[in-house]
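Shown here: the complex without one of its protein chains, the others still in place.
Presenting subunit A:
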Amino acid sequence: MTSTACFIIVSRNDIPIYEAEVGSAAKREDAAQLHQFILHAALDIVQDLAWTTSAMFLKAIDRFNDLVVSVYVTAGHILYIYRTDLHMS
């Protein structure tokens, strides 16, 4: 079963610090760009959501087709964004 996940660490000034693709599926060029696009779209949502709650782990904040984005926000507003396939849950 193909299962890919994309993990990005973003600094508080929206600068990506680290990026990793995890998974068993063969990497496709167009899919990689789509994954990055989804993650960047999630940034806006995260930045609004981060001020409404004092929890650090925000689960499933955004959906795109069957891809789910979750994020962990640290005290210094460094975002650990993780995107998984829905059937991975």
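Quick note on the criterion: contacts are C-beta pairs under 8 Å (C-beta built on N, C-alpha and C of every residue); 3 or more make two chains touch, one makes a residue touch a chain; residues count from 1.
One rule holds in what follows: contacts and distances are computed from a predicted model.
Only one chain is not pictured, and the protein name UniProt records for it, out of "DNA replication complex GINS protein PSF3", "Rab proteins geranylgeranyltransferase", "Trafficking protein particle complex subunit" or "Mitochondrial inner membrane protease subunit 1-like isoform X2", is "Trafficking protein particle complex subunit".
Note that of A:20, A:41 or A:56, the residue touching the chain absent from this view is A:56. Mapped onto subunit A, contacts with the missing chain fall at residues 12, 50-56, 73-77.
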